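Sending over a structure as C-alpha cells; questions will come in a sec.
Here the complex is missing one protein chain, while the rest keep their positions.
We call the chains A and B, going by the order they appear; numbering starts again at 1 in every chain.
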Amino acid sequence: MILSELAKAVGGVLRGDGNLEIDRCASVRNAGTGAITYVDSKSRVPDLDACSASAVITGDGIKTNLSAIEADIPALAFAMALEILHPAGGKADGIHQTAVIDPSSKLGGECSIGPYVTIGGGCEIGDRVTIRASAVIGEGCRIGGGSVIFPRVVIYDGSIIGRNVILHAGAVIGADGFRFVEHGNERKKMPHIGIVRIGDDVEIGANSCVDRAVLDETVIGDGVKIDNLVQVGHNTVIGENSVIAGSCGISGSCRIGRNVVMGGQVGIADHIEIADGVVLAAKTGVTASIKKPGVYGGSFAQPIAEWRKSHVAYRKGSETLRRLSRLEQKGEKVEK
Amino acid sequence: MILSELAKAVGGVLRGDGNLEIDRCASVRNAGTGAITYVDSKSRVPDLDACSASAVITGDGIKTNLSAIEADIPALAFAMALEILHPAGGKADGIHQTAVIDPSSKLGGECSIGPYVTIGGGCEIGDRVTIRASAVIGEGCRIGGGSVIFPRVVIYDGSIIGRNVILHAGAVIGADGFRFVEHGNERKKMPHIGIVRIGDDVEIGANSCVDRAVLDETVIGDGVKIDNLVQVGHNTVIGENSVIAGSCGISGSCRIGRNVVMGGQVGIADHIEIADGVVLAAKTGVTASIKKPGVYGGSFAQPIAEWRKSHVAYRKGSETLRRLSRLEQKGEKVEK
Partner (left out) sequence: MILSELAKAVGGVLRGDGNLEIDRCASVRNAGTGAITYVDSKSRVPDLDACSASAVITGDGIKTNLSAIEADIPALAFAMALEILHPAGGKADGIHQTAVIDPSSKLGGECSIGPYVTIGGGCEIGDRVTIRASAVIGEGCRIGGGSVIFPRVVIYDGSIIGRNVILHAGAVIGADGFRFVEHGNERKKMPHIGIVRIGDDVEIGANSCVDRAVLDETVIGDGVKIDNLVQVGHNTVIGENSVIAGSCGISGSCRIGRNVVMGGQVGIADHIEIADGVVLAAKTGVTASIKKPGVYGGSFAQPIAEWRKSHVAYRKGSETLRRLSRLEQKGEKVEK
C-alpha cells in the first residue's frame, strides 16, 4: 500500500511523499523502512530523529522530517492503520472435529469453533462467530454475529451475547450472584434464575466475571468496555459505552449510567445509582448514589477537587497537630 | 401448585385465595398470571399496583392487594419458593465419553461428568457429584457427595472438598502459595507440600483462588461463602459460616474466625487473626489482628464509629487549615 492510499483510508491529510510503500505499523523505537509509526505530541517529535520509519501518523500542527499523515485524532488514524495493515486472522477455520456441539443448537455461516469447545443444547450462534479452544457455552445461549469468544471463556446457561462482542480468555458470564439469606447461624443460597444480557460491541477482559440475575437480567449495555479481573454483580445494569478498568468490583443491583468511566480497583456497593458521564478515579469507593456528572474520587466518593483539598490537608496532618499544640500553649500563657 | 400448598412448603402464612395456581417466581416488574413475586418492605408495596402477579411473598405486617404468603424472613421464603418452582437441573447425565478419568479413581453413584473433564489417579468422588465441562481434578483429590464443580475449575493434587460444595467456573483450588526465600539477589521458591481442605456447604465464586499450604492445610470451614475473584493465601484458616465478598485478598497464615463478614476488596496482611463475628466494611485494610467482634473499616481497620468520625474530619481538612491560620494570625496580633 502506498502512503497516499493509507492517508485516504484513515481519513488523514498527506504531507510529503505519497508514493512511499507502507507495509506495517511499528513503534518509533523499532520502525524501519516500510513501517509507519505514530507520534501524537510535539514533545515526542525529537524521538523521530533516530527513527528509520518510512512515515509517521501525527496530529495537526506537529511538524516532522518524515513523510506524514496528519489526522484530527492521530490515535484513531493509527488504530485504523493497524486494522488495515495487520488484519486479524478472521479466516473461518470451520468446526474442529473435537468440538462437542449439541445437535439442537444452530450455528450461523462461516463460524470457527476450536478444539474441545462444548456448546450445550438450544443455543443460537450467529454468523462469523469465533469460539476458541476449550470455551464452554451452556444451554440456551445466544451469541450475535461477528463475536469472538477466546479460549476457556465460560458462558453459563441462558446468557445472551450481542453482535461483535469480544470475550477474553477466562471470562465467566452468568455464574450465580452472591446472595444468601441468613437464618439463625446458617445462610441459605438464593437460587438465581435470571440471566446475563450483553449488548453489541462489548469487550470484556480476561478472567472478568459478570454474574446472572436472581430474576430478570444483569445487563451490559452496547459499547461497554470492561478490562481484566473485573467483577460485576447480579442484577446490575451498566449503561451504554461505559468503560471499566481492571480489578474494579461492582456489587449487585447497581444502575451504572452511560459513558461512565471507572479507573482501576474502583469498588461500588450494592444498590448504587451512578449518573451518566460520571468519572471515578482509580480506587474510588462508592457507598452512596452519585446523581450528578463529574469526576469523583476517595474512599467515599467526593468531587475530585474537594477530595484533593482533603488529601492535601491529610498530608499536613502531623504539622497541623504541632501548630495546634503551639497555639494551645500560647493560649495557656495568655490565660496566666 | 396452589398458593396454600406453597405457603405451607415455605413455612409462611396464607393471606387471600389459597387456590390460585402458582407455576413460577418472577420480579415485580415482569410477573404475570401464575407468577409469585416478592416484596419485603412497605416502601415497595406501591410497585405492586401495576404488577399482574398472582401472588406475593411478603413480611409480617406488610399489606398488599394481592393474595400473599407472609413469612418471618420473606427472602428465605422466596429462596425456598425458587427452589420448589425452579428446581436446578439435577438429573444425572452420566459420564461423557470424552472425560479422561484415571482408572484408579472411584466415582460414587449418579454422578454427572461433562465433556473434556480430566480426573487424575487416586481420587474419591462422592455420590451425585456434578463435574462440568473441562474441569480438571488432580491426583488424590476427594470430593464429597452432592458437590457441583462448574466448567474449567481446576483442583490441584491432594485437595479435599466437602459435601454439597459449589465451585464456580474458573475457581482454582490448591495452587502453590506465594512464598519465596530471599538470598542475595535471588528468591528461592518454597515448595508447597500441604493441601487445601474445604468443608461442607461451601460456595466459592468464579475465578477465585485458594492456595495450598506449605505444610499441613489451608482450611475453608463449613458453610463459608466466597464471592468471585477472591484470593485466599496459603495456610490460612477461615472459620465456619464466614462470608467474603468479591475481590478480597486474604494473605497467608491468617486465622479468620467464624461468622466473619467481609465487604468487597478487603485486604488482610499475613499472619493476622480475626475474631469470630467481626464485620469488615468494603476496602478495609487489616494489618493488625482484631481480637474483639464488631464492625471495622478504614485503611488500617478501626472501629467503624471511630473511622466515620475520622473521615468527617478528613473531609473538613481544608477548612480546618483555614481556621488554624486565622487563629495563628489573631495570636500574632495579640502578642504585638
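Side notes on the structure shown:
Going forward, a contact is a pair of C-beta atoms (placed from the backbone, for glycine too) under 8 Å apart; a residue touches a chain by one contact, two chains touch by 3 or more.
Note that the coordinates shown come from a computational prediction; the quantities given were computed from them, not determined experimentally.
Residue in contact with the omitted chain (choice from A:K106, A:H183 or A:R315): A:R315.
Annotation for chain B: contacts to the undisplayed chain at residues 98, 100, 116, 118, 134, 136, 152, 154, 156, 170, 172, 175-176, 178, 180-181, 183, 185-191, 193, 207, 209, 211, 215-216, 229, 231, 233, 247, 249, 251, 265, 267, 269, 285, 287, 299-300, 302, 306, 309-314, 316-317, 320, 323-324, 327, 330, 334. What chain A contributes to its contact with the hidden chain is residues 25-27, 29-30, 73, 75-76, 78-80, 82-83, 86, 88, 96, 98, 114-116, 132-134, 150-152, 166, 168-170, 203, 205-207, 223, 225, 227-229, 241, 243, 245-247, 259, 263-265, 282-283, 298-299, 311, 314-318, 320-321, 324, 327-328, 331, 334-335.
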